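Every protein chain except one is present and positioned as in the full complex.
The block that comes next holds subunit A.
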């Protein structure tokens, strides 16, 4: 029986005594278990001077995704680490890779020089680091875009307020009223921008649970039109009596308002809200009579920060509205998509909602989880 290599977590080893036991620490020589490496949390392979694996522990077999019988005798390679540790990729049988930190020590066992490579899985750590970097980059972009969006309306409000203060006495009542209305209009624009930003942040943080409930659709739509102000007169509604959606009221409001804002910003009135009940679901279509969406832009329509290249220059657009609609719809078990209206021209933005609670909740139900295949069109 061969003595265990002292490095890499032997019974008295520093690593072995400090780490929790992940699997039995037995070094395997292809035939028999030859040493106990008590409490070893890391994969350990001992290679000879030719770089051939002579011993390994079960944790190593687990890391490589291969049985110990396959590893022992295999050419691992002479392990070389310039400093304390080197990062390498283990090639798994599936073709996937697993990132590990490799530390190397040497020892003599039964008169033979062995090099002990201690392997610690850092795949999750590396993945988390990459996700964090991506999140930070996106956050930088979000802050930059938000600052850009807010700067215009704020500058306009500032100019108007200064005009009221400095030239107020010389202005007619009509001029003062006009300025006040323009301040109100820009303030509302800011409120819309902030509302979308907050909704997007809520979706990103997956912080809000969906609380679906039966919502009478016609009454709900009429409430939204009452909030729409002068635009309400340009909206026609058709809805089966008694139609009910099983949806979070706040999310439904956000989705409908975003569709209406989209119709009035990029489309042209009259705008129609058409509700149908084709099957188990309920569908809402918001139609406008604008130019529609260029076909090559349709796949990107519901992506975040996506705006058509010929979008109205001075339209307040965040590139968030449609992304928000789809994210909320899918979080509630529905979907959102676009349909061209070939016969009459214009665009139809569609929403599918549940009419009742699902028979069986999927695992992620109740949390806002935008799918990764955004922009792929109707499901």
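Everything below uses one rule, namely that a residue touches a chain if its C-beta (ideal position, glycine included) is under 8 Å from a C-beta of that chain, and two chains touch if they have at least 3 such contacts; residues count from 1.
As a working rule, contacts and distances are computed from a predicted model.
For the omitted chain of this complex, the UniProt record lists the protein as "KaiB domain-containing protein", which is one of "KaiB domain-containing protein", "Ger(X)C family spore germination protein", "ECF transporter S component" or "Cell division ATP-binding protein FtsE".
Of A:77, A:294 or A:340, it is A:77 that touches the chain left out of the display. Screening A:90, A:243 or A:286 against the full complex identifies A:90 as the residue touching the chain left out. Although one chain is not displayed, subunit A still touches it through residues 51, 64, 66, 71, 74-83, 86-91, 93, 95, 97, 100, 102, 104.
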